[in-house]
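Below, a portion of the complex is reproduced, with chain positions unchanged.
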Amino acid sequence: MSRKRVRYIWVPLIIALIAIPAGYYYVEWSKGGSGAGLYSRQWLPDAVFAYWNPDDFYQSTGAVVGEFAGEQCIACHAAVTPGIVKDWQASRHANPGNGKATVYCSDCHGNNHQALHLPVPEVCGTCHAAQHVQFEDEKRYGFPSHALAMERALDAKHFVDKPKAEVTACLQCHSVAGKCDSCHTRHRFSAAEARRPEACITCHSGPPHPDDETYFASAHGQLYLGEGKEWDWSKPLRKGNYKGPTCAYCHMGDGKHQVADKSIWKFGIKQINPLTSGNEVKREQWVALCSDCHESEWSRQQLAGLDAERKQAWKKLYSAEAILKGLRSQNILYPAAGERPAYPADWLDSIWPRARVGFFEGQASAFYNVSPIERDYFEMWYFDNLGAYKGAAHGDQDAVTRGHAAMEHDLAVIEKEAERLRSLAEQEQQEQHQRPDASELWLSGDYTEFNREQN
Amino acid sequence: MSRKRVRYIWVPLIIALIAIPAGYYYVEWSKGGSGAGLYSRQWLPDAVFAYWNPDDFYQSTGAVVGEFAGEQCIACHAAVTPGIVKDWQASRHANPGNGKATVYCSDCHGNNHQALHLPVPEVCGTCHAAQHVQFEDEKRYGFPSHALAMERALDAKHFVDKPKAEVTACLQCHSVAGKCDSCHTRHRFSAAEARRPEACITCHSGPPHPDDETYFASAHGQLYLGEGKEWDWSKPLRKGNYKGPTCAYCHMGDGKHQVADKSIWKFGIKQINPLTSGNEVKREQWVALCSDCHESEWSRQQLAGLDAERKQAWKKLYSAEAILKGLRSQNILYPAAGERPAYPADWLDSIWPRARVGFFEGQASAFYNVSPIERDYFEMWYFDNLGAYKGAAHGDQDAVTRGHAAMEHDLAVIEKEAERLRSLAEQEQQEQHQRPDASELWLSGDYTEFNREQN
């Protein structure tokens, strides 16, 4: 073996031995600030994070001194917070039956009133081990998933880039990763409650994920709205128990607390091959689910319709993206990337400069700090495309039509605006003059100040 | 009688004798393809059409061999599709009472498991003759009507022009023409269910027909939402039986399966004279309907308010249309009609060329393949105008305000854009140069590819 050959092995090996621990150390250091996530050193938690991310930030503020347990807690709280005591009294925790012990406040919150804690999933998992394990298992599937919802949100650059007043709003729902009462509300923690669509749609609503609208607009949703109040919600989510399907019936059959492993189309946020062998298996799981009421051929056609809808949607999205890439490569985006304010978390750019164009950096950045044509594309992708997907997935065909009509509108607007930008650029070249300097409006206007506010 | 005079009679007569049968033959030939509708030769049915247009396309795919009837069907399906068996067991078909015979699966689907059929209205009409006759009678009133919903959709040029993935979505609702379970869901087929608004709004929702939003936002809808669950839905839709009105209470009083003959304003899609003698009669029918709770003077004022709202709306629409017609006549639409891709079903254009500008060809074409200013008009007309109408008709005054504010916005945008197009055209003439060629973006871009996909 020549010396050269030896070098091919040892050089990368030594680099790897240095780089991997260094990377780990860097991420650990990065996450070691007073905030949380990759940018923990760039932001300070608001007090409300105590409730949305209790594992990292909750500190008891109670003025009451002493240790209390069992009925002692109830005695006082029946007067102080009667609502939650009534809820607890109506819960299985208060009436476990079968000779099981009552689960009191202190069992989950601790005894010491000055060091109470908010129960995180691990606490609930002490008794509800199967559900906890399933919930954690979602992490294997990456994002989107419930169990990674908070971590990935705090890791995103735009969380620290944008004013906290705005991005904090997102975290109320993303807090699902760190507490069970997003679905089983305090302090009844009812399984029956969590089986109803309302438990899901507090979060699964709004333009990028209109699960509520699309489900309720479907024949399934209308069945629920019309007759759901007569259904027996104490029954498990199992074949023959419900006249119509609900969120949990389809996505959490038999009460399985893992929704990621049945997902084929990945929330509509990436183009996937719907016909891999893995997806064919999932597809048959869906067909089996629908067989409570539908023949398998019908269900397969519905799924094929979803495949076709996605294909059309991506075709439109790629068309729009191609136009924007063309404009960028000809440097006729206006204002151009370099004419816009830097993102606060972009300090690395001073060492290693990168062009910044919203959507090329991923979804969330394109919310802001981009030129109007880029935002049009972002909204096409994030709102209209995802709305159409959810409509196709949930049987709300009107949402499909609406989403695709909107995407065509967007595409026509983008195409027209691109034409205008090109024509403008050509004219400027002919007339030998530069276009007006964008700097005043974009670089020092009030608008850009938002992006510079320290979180 | 001179020879010339004779010619005036015989020539048209002979032409008519040739042309009328030829026209009939042409339409028959045209509808004789493997698809359906006037363009049946231009598209192939997806498998899902089997379910939405069963009369034309359903073919049983069951692998099970044999003839089965009555309890034999139930015995097997209680395990295979338990949900629908439970529904049937709770239906009047299973419990007809009064010594009537049970209606089994085989009575509607047939006995031969390899040649089962999906029941079309004619099948239901065997027993429910009055309802079937009323349903078919709607055809007299043309479109929009339930009974012609599918036929007219498939006759529309844009159905075959657009990618199937998009237009197929529309047909889930338009399938109401060919099956009764759009309103009476399988397999309970409950009259009580169909009396509730939910039965209607699975389809009657979304921008061009927001019947759901406008009803639910009205005082009537709020009564239903707040207290409807306590109403006795087994009662006929008759005076004094319901505290508040619902879709069916007003539009299908006494369970009459014909909604077209009471319509005055025709869904808001055409301007009508609301004061013809025929409409005065309908108006008094509406006033009588409201008299359960309202004095007649009040009801008449509400209807007069709807007349006034429509008059204002049409005034705005005609203003916008006049602007567009002006632009078209001066040939300053951009891209102009000729600069856009031809519609796939436009093969006749090679023989008999016609200019194509979306809205001049009717509503649906304007969804796509038009310049932005035309689309703005289309959306003004199809979304904002129709939303205002439904608001006025259903007592959701907020929707009226919103719709008219939106129309004023649209009109201002159209007016501004027209000014820009005119100024641009003037400038081009002065400078003796042509505007940039639109062909690359509009004629060979990805966008236009959608319109060329073979359905």
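Letters A and B mark the chains in the order given here, with residues in each chain numbered from 1 onward.
In this section, a contact is a pair of C-beta atoms (placed from the backbone, for glycine too) under 8 Å apart; a residue touches a chain by one contact, two chains touch by 3 or more.
From a predicted model like this one, the values you see are computed outputs, not experimental measurements.
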Entire complex copy count, 2 subunits given: 3
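We take it that only the chains that are shown with their structure count from here on.
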Centroid distance [mean C-alpha coordinates] between chain B and chain A, Å: 36
Touching residues (chain side chain B, partner chain A) in the complex: 46-48, 50-51, 61, 80-84, 86-87, 163-166, 168-170, 172-173, 185-186, 193, 196, 198-199, 201-203, 205-207, 212, 229, 367-368, 370-372, 375, 379, 435-436, 438, 441-442, 445-447, 449-450
Touching residues (chain side chain A, partner chain B) in the complex: 217-219, 222-223, 225-227, 229, 239-240, 242-243, 291-295, 297-298, 300-302, 304-305, 308-309, 311-312, 315-316, 318-319, 322-323, 391-392, 395, 397-402, 404-405, 408-409, 411-413, 415-416, 418-419, 422-423, 426
